[in-house]
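Every protein chain but one is kept in place in this view of the complex.
Chain naming follows the written order as A, B and C, and within any one chain the residues start at number 1.
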Amino acid sequence: MNRTRLEAFSDGVFAVAITLLALDLAVEGPGHGHTLLWQQLGHKWPAFVAYLISFFTIGIIWVNHHMMMNGVVVVTRTLLYLNLLLLAVVVAIPFATSTLADYLTSPWPDGNTAAALYAGVFELMSIAFALVSEWILRHDEYVRDPLPTAARTSARLSFYAGQLPYLTAFVVAFFSVPATVIITAVTGIYYIFVRTYAPPTPSARDMPME
Amino acid sequence: MNRTRLEAFSDGVFAVAITLLALDLAVEGPGHGHTLLWQQLGHKWPAFVAYLISFFTIGIIWVNHHMMMNGVVVVTRTLLYLNLLLLAVVVAIPFATSTLADYLTSPWPDGNTAAALYAGVFELMSIAFALVSEWILRHDEYVRDPLPTAARTSARLSFYAGQLPYLTAFVVAFFSVPATVIITAVTGIYYIFVRTYAPPTPSARDMPME
Amino acid sequence: MNRTRLEAFSDGVFAVAITLLALDLAVEGPGHGHTLLWQQLGHKWPAFVAYLISFFTIGIIWVNHHMMMNGVVVVTRTLLYLNLLLLAVVVAIPFATSTLADYLTSPWPDGNTAAALYAGVFELMSIAFALVSEWILRHDEYVRDPLPTAARTSARLSFYAGQLPYLTAFVVAFFSVPATVIITAVTGIYYIFVRTYAPPTPSARDMPME
Partner (left out) sequence: MNRTRLEAFSDGVFAVAITLLALDLAVEGPGHGHTLLWQQLGHKWPAFVAYLISFFTIGIIWVNHHMMMNGVVVVTRTLLYLNLLLLAVVVAIPFATSTLADYLTSPWPDGNTAAALYAGVFELMSIAFALVSEWILRHDEYVRDPLPTAARTSARLSFYAGQLPYLTAFVVAFFSVPATVIITAVTGIYYIFVRTYAPPTPSARDMPME
C-alpha cells in the first residue's frame, strides 16, 4: 500500500527522464545555414545511438526496479532515501546522454571526457541500484517471501558483477570512445536477452515472469 | 496487479510526450525582429497542424494501448520489453513533429525529408504496436478471456492493414508534402470515428465500451 | 477500474503542463548584458503574474475534473476522446502563458494579441470542459447516482455561465491588456473561493467535500 506511492513517484521520474532523452534529437530550424535536412539528420547519428542505448538502459533499470520492489511490504525512510539516491542518478542520464551525443565524434580529449561521463553515470546508477538491492536483501522483516541463502548469494553476485561492464567502459573511455559506446550498448542488450530467456533468477521469483 | 505498474509507467511516458508536443508552438519574444505577434502566430500554422495531428495520434495509441493491455493478467519480461520498444517510438514523435513543423513549407528536399521522417516514425509506431498485439494474441495463457479464432483473424487483419496508411504517407512524402500531412490526419480521424460509432471490434470486447 | 487509467493519464498531463509553466520564469545567465539580476527579476513580473494565474487555473480545472469524473463508472471511447480534446487545450496553456509573459507589456497590437490568445485558450478550455460535462450529464447509464433534474439544470447553467468571463476577457483584450489579465485572475479566485465555502453544488455531491 505504501509501496504504491513509492512506485508511482519512481515511475513518474523514470517516465520523464526517458522522454526527455528524445529532446536531443531536435535538429535546427531552416535558415540556420546551408545544410540540407537529411544531411543534418545524418550528422546526428551519435544522438540516435546515444538515445537508443540510454532509452533501453533506463528501461532495463525500470524493469529491474519493478521486480526488486515487488516483494517489499514495508517501506521505511531508509529505503525511500536510498531509492531517491538511485533516482538522482537516473535523472542525470539525459544530461550524460546529451553530452555524449554532442561530443561523440570530437577529438581527444573532449570525446573521451563525454564517454567517461556517460559510462561514469551508468556506473553510479549501477552502484545505487546495488545499494537498494543490498538493503532489501538485509531486511527480511520488510519483505514477503525472502530469498533462501543460496539465491541470496547468487543475487548479490549478480549485483556486484553488474558493476564490471560500466567500470570497464569508464576506463576504456580514456583510450577509445567507440569501445565505450559498444560496451554500454552490449551490456544493455545482454541484460535484455539473458534475463528474458533464461529461467527466472532468484530475485525474479516474486513476480510471474516467463 | 503487475499490469498496474506497466500501465502507470506507459501512461507517464504518453503524458509527457503528448505535453512536450506543445513546446513547438512557442513564438519568439519581442525585440527579435519587426514581425508582429499575430503574423508570427499566422506563420506558425504548420506547427499547429502538426501539433493537432500528433496529439490525437498519440491519444489514439494511448486509447488502444489501454484496450490492448486490458485483458492481460500476467506481465512477462518479453511483454515489458516489447512495450518499451513501442514507447521508444512514441517518445520520438515530439521530435518528428517539431521537425515537420519547422520544415513543412520548405522546398524540396527539406519539406519532403521532414514529411518522410514524420510518416516514418508513425509507421514504426504502427509496427511496434502490431508486435505487442501479436505477442498478446499468441499468449492466451497470460490473457483473461482470449479471443475466439475468427475474432483473432479479424484483429490481426486490422493490425496489419493499419500499416498501409502510414506506409503510403511515407512513400507519398517524396512527391507531395501536403498529401502526406493529409493522409496522416485522415488516418487519425478515421481511427477516432470508425471505432467510436462502430460496434466494438473483437479486441475491444474485454472493456466496457459503447 | 477503467476510470483509474483515464484519471492517471489525465493527472499526468495536468502535472506536466502545470510544471512546464515555471520554465518561463527562467532569467538569462550572467554576461548577457549589464542588467543586475534583481532588475531582471523585477522586469519579469509579467511572467510571475501569468505563471500564478495559469497555475491556479489549471489547478481548478484539475479539481473540477476530479469531481466530474468521480461518478463515472463506465468509460466509453467517446468520453476518452472528449477528454483528450480537453487535454489538448490544457497542454496549450503553457504556450499561451509564455506568450503572454513575453508580450504583456508590449504596445498595440502585440500585447493585445497575446492577451486575446491567453483568454482564447482559456475559453476553449471552458468549452471543452462543458462538452465533457454535457456528455456525462446525458449518459446516466454510465454514472453512479445520476443527478436529479433540478440539479442537472443548475449544473448546466453553471457550465454555460462559466463561458462568459473568458469570452469577455477575450473581447476586452482588443481594448485593454490589463483588464484581460484582471478578469482571468478574478475568475480563478472566484472559482477557488465560491466553491470552497458555498454548500456543495449538485455536481459535487458525489464526492465528500466541505
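Following the convention adopted for this analysis, a residue touches a chain if its C-beta (ideal position, glycine included) is under 8 Å from a C-beta of that chain, and two chains touch if they have at least 3 such contacts.
In this text the structure is predicted, and so the values were computed from the model without any measurement.
Enquirer: Taking the full complex into account, find the residue in A:84, A:127 or A:185 that is in contact with the omitted chain.
Expert: Once the missing chain is taken into account, the touching residue is A:84.
Enquirer: So one chain is hidden, and I want to know which residue out of C:18, C:155 or C:183 touches that hidden chain in the complete assembly.
Expert: Considering all chains, including the one not shown, the answer is C:18.
Enquirer: Looking at A:117, A:132, A:155 or A:169, which residue reaches the missing chain?
Expert: A:117
Enquirer: Since one chain isn't shown, list which residues of chain A touch it in the complete complex.
Expert: 2, 5, 8-9, 12-13, 15-17, 20, 74-78, 80-81, 84, 87-88, 91-92, 94-95, 98-99, 102-103, 106, 109-110, 113-114, 117
Enquirer: In the full complex, which bits of chain C touch the chain not displayed? Write them out.
Expert: 7-8, 11-12, 14-16, 18-23, 25-27, 29-30, 36-38, 41, 52, 55-56, 59, 62-63, 66, 70, 192, 195-196, 207-210
The rule is simple: only the chains that are shown with their structure count from here on.
Enquirer: In steps of 5 degrees, what rotation angle do you get fitting chain B onto chain C on the CA atoms?
Expert: Angle of the fitting rotation, chain B to chain C: 90 degrees.
Enquirer: For chain B and chain C, let me know how many angstrom lie between their CA-based centres, rounded off.
Expert: Comparing mean C-alpha positions, chain C is 26 Å from chain B.
Enquirer: How many angstrom lie between the centres of chain A and chain C, each centre taken as the mean Cα position?
Expert: Averaging C-alpha atoms per chain gives centres 37 Å apart.
Enquirer: Multi-chain contacts only, two chains or more: what residues does chain A have there?
Expert: 12, 15-16
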